[in-house]
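Here is subunit A:
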Amino acid sequence: MTPVCAQISEKPWSEPGVASATLRRLRRDPMGSIGLVLVLLILFCGIFSSWITPFDPLKINVPDRFHSPSLVHWMGTDNLGRDVFSRVIAGSRIALSVGITTIATALALGLVLGLAAGYGPRWLDNVLMLVSDSIYSFPTVMLALTVVTLLGASISTLMFVVIVIQTPAYARLTRTATLTIKSSEYVQAIESLGASKLRIIIVHLLPNVVGPLLIIASMDIPSVVALEAGLTYLGMGIPPPAPSWGRILQEGFGQIRTAPWIVIAGGIPLIITTLGFTFLGEALRDNLDPKLRHVV
Partner candidate 1 sequence: MQSVLEIDHMSIDFDTGRAPVHVLRDISLTVPAGEIVGIVGESGSGKSTLALAIMRLLSGNARVTAGRIIFDDKDILKLTEDAMREIRGRRIAMVFQDPMTSLNPVRSIGRQMLDIQRHGADGNTASKRSKAAAVLKRVGIPDADQQLDNYAFQFSGGMRQRIAIAMGMIEKPEILIADEVTTALDVTLEAQILHLLRELRDEIGCAILFISHNLGAVAELCDRVLVLYAGEVVEQGPITDIFYRPQHPYSRALIACDPARISEVTRDLPVIAGEVPNLAAIPRGCIFSPRCTLASDLCHREAPAMFEVGNGHFARCHFAEAVAPR
Partner candidate 2 sequence: MLFYAIQRIGLSILILFTSMVMLFTALKLIPGDPATIMLGSRASPAMRARITEQLGLNDSVVVQLGTFFGKLLRGDLGTDMWSQRPVSQMVMESLPYTLVLIAAGLGWAVLIGVPLGCYSAVRRNSVLDRITGVLSVATISIPSFVVAIYLILLFSIQLGWLPIIGAGDSGNWKDQAIHLLMPAFALGLGWVGYLARIVRASMLEVMGENHIRTARAHGLPEFQIIKSYALRIAILPTITLLAVAVGGLLSSAVFIEAIFARPGIGKLIVDAASMRNFPVVQGGVLTTVFLFAITMPIADLLVAWLDPRVRANL
């Protein structure tokens, strides 16, 4: 994993003006600007999807099936006559909610476990690291397929899988930061003056570790969205009729000769989301703090 160096305790993230300075620098970076625009686009679609879908994404309308893209149906209709564009927009809500919820949960969990590993007894650290390494030793999709086999395909299984996969990385980062802070001279000094561990964690550790964690987490969103879409494509993810982008791709692939627009429509939002978040994450990492480039 990426090493977190001692510099992490030198640059407090709660410094005023960091956010606006970052935004300014981001605007100057072409990749960052593009990323920001794409992310905002997807966020907009996700949040306001109920209001901006021209048709009901789930409404089956068989007489209208297989219309190629037109002014009425911007992305055409699928094999059941549903408006593809509406399904794509609705899919953004699914993708974002799954992505953000699971990563947020994994972050919280990873934070707690990392703190436990860093501050707790040695055996706990060893056990947690062994478990985390073992999870790492599974290729992501293999692990997901195993869990789905055991628990059945559903949205909760999917979210469970993602959390299991993502938590070790965050736990490890937190653990390294904890160990670094714990042994830094500054903390040893204030500890000897009577500062409690809790205070050290809240005041000194968390502000410094939250920043890099957030950046890494935001760069994990595209892979989580892609995993969800991929698993749903295979039929192992979110069950129908939910219009996940993976579902649209799967249904579209079956009609690829007769109605290729469905498959094209399904892929575009995935590309926009993954590109957008990755560009933004990269630009953030490059522009936020040159020292952090070694951390993140």
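By definition in this document, a contact is a pair of C-beta atoms (placed from the backbone, for glycine too) under 8 Å apart; a residue touches a chain by one contact, two chains touch by 3 or more; residues count from 1.
Per the selection procedure, all candidates are chains of the complex that A comes from, given by their letters.
Owing to the predicted nature of the structure, the values given are computational and were not obtained by experimental measurement.
S.K.: Determine, using the touch definition above, which of 1 or 2 touches subunit A in the complex.
M.R.: Candidate touching the shown chain: 2.
S.K.: Under the touch definition given earlier, write down the residues of subunit A that touch candidate 2 in their complex.
M.R.: 31, 130-131, 133-143, 145-152, 222, 226, 229-230, 233-236, 249, 253, 256-257, 260, 263-264, 267, 270-271, 274-275, 277-279, 282
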